[in-house]
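Missing here is one protein chain; the remaining ones are kept as they sit in the complex.
So, subunit A:
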Amino acid sequence: MEPAAKTARGVWRSVVQTGALWGAGAIFLALVGLVEAVSHRQIVAGVLSLAYALLLLAGLGAGTQVSRRWAGRAAWQRIVGGALAGALVGVAVELLVVIGRSVNLRIMLINASPPLYEILSFGRGLGGVPLMMLAQTGAGAIGAAAPLLPPWFRRPVIAGLSMAFVIGLFQDLVQLMLQSGVRAGLRSLLFTGDGLALHGAVLLFVFAAGLSVLRARYRAPAGRWAVGLPPQRRRVLRWITMGAVVAAILILPWVAGLFISQVLVLVGLYTLMGLGLNLEVGFAGLLDLGFVAFFAIGAYTVGLLTTTGPLAVAHLAWWTVVPIATVVSLIAGVFFGLPILRIRGDYLAIATLGFGEIIRLLVLSDFLRPWLGGSQGVLGIPRPVLVGLEFRGPQQLIYLTVVASALVAFVAARLRDSRLGRAWMAVREDEDVAEALGINTVNVKLLAYGIGGAFAGVSGAIFAVMLGSVFPHSFNVLISINVLALIIVGGMGSLPGVMVGSLALVGLPELLREFSDFRFLVYGAVLIVMMQLRPEGLWPTAVARRELHDGAQAPAVPGHAVELAGAKEGDG
């Protein structure tokens, strides 16, 4: 057979494969009920609903993938290929409509309902079938064209579209933030009664695209300008930046409103825990699935020492108890480490899992009920007060979490760059060799568990006042798993990664709460896609980056006198 024909057949196969794959994805979303569930959610009022956005994303994705795969070919070939793949997605989706209308699929697939078919055919019956195919073909062509565009054009467009999409998706929350004064004016400019107005979407697009252009244009010169300043001026500049950040944080809860503040406090608590677990898993390589135990210990310490209820051991102020709770969790961490010092690898996961459950069952037990309250928990935990300011609700507690997270992150960063941090790194890489190099691996591991536990204890202490009570059921194993997942998604060992990970895995699902169970579907899918595309995490450390992008080595700069620079995050 001619080689040309061979490759031609390969080309067709790749189009068919890609189209079928994305088509199957779209059908899957339809049949699990997601498409119907989000069909009332308007991204741009009267123009585009979330359901259609998702469906068209399938065609778009297929087009982009084909175009990427055909990187060496002519532009028109790539666009035609992408359009064909998009068309295939349309065919797949409409096949479902045609089959579903003639055969009753509901016996097996409860979501395969007439309303779904209506959505999939734009509410026009069989007349909508070619329309959907056409739309998907267009989406495929656009998707294929995207990689062909020069970056200076593509980036602003993507930024603009993302902005409009995100604001449209979260329009309820955004509208809540824009209630009064100037903000109310902005609201009426962007939104109509049903959601984001078309002209609002255009405005947002222009705004974000403009920002992106400005950024591309002025970022490097601005950086050069700042570096070129005399040191004194630069210090002033730094103070101004810091002041702006602090001011932004101060007004944040009042702009964001109650609900978002609540979500942010939760993100903060998970960030604190993430920083602790990151120290154990990311720095020292010690897997820990019982991490929630320290969170519980911190919360119960605060509960018992501050409560006004009958279980009170003392009536101390919250501020006095926080250091106590930290120390108690630290000691708990060390004790936790003792029996599992010699355990490694997979077995460590099981052993630590057991420890987490032991703590939960202990606080739940009838045996300790007189002291810990059993399933009733500890109630009546008073809010902390600082010079007349009461930390009443999320909008005040947010300051507490921000300050605590900043402090803890600072401590973690200093530890990472210290001798102890180097020892952790050695233990993570090869415990036996670490020992042979003179590192006291016993102490070093116990310190990792202790300090990691202490960080979680701080988180628990804030959690206790956030709820005003502590219950055993708040401390189940899912929290440990979630914290582990967030540091993996953020980037193992990376400090900024912890915050990014907790925004993505804790913040986002909270914001998507109205999609009820589907958010876990999205959560799972995002985890899988993430690990495929960015196994090193969203904000990885330099070490993780070189590990997962094999062969990509640091530039060999002679006289490059950095002390273990690998442990520090790059800023990319």
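In this text, a residue touches a chain if its C-beta (ideal position, glycine included) is under 8 Å from a C-beta of that chain, and two chains touch if they have at least 3 such contacts; residues count from 1.
In this text, contacts and distances are computed from a predicted model.
Enquirer: The complex lacks one chain in this depiction; which UniProt name from "ABC transporter ATP-binding protein", "Acetolactate synthase", "Succinate dehydrogenase / fumarate reductase iron-sulfur subunit" or "FeS cluster assembly protein SufD" does that chain carry?
Expert: "ABC transporter ATP-binding protein"
Enquirer: Decide which residue listed in A:105, A:439 or A:500 touches the omitted chain of the complex.
Expert: Only one listed residue reaches the unshown chain, and that is A:439.
Enquirer: Spell out, residue by residue, where the missing chain touches subunit A.
Expert: Those residues of subunit A that touch the unshown chain are 419, 422-423, 425-426, 429-430, 432-433, 435-442, 543, 546-547, 551, 553-558, 560, 562-566.
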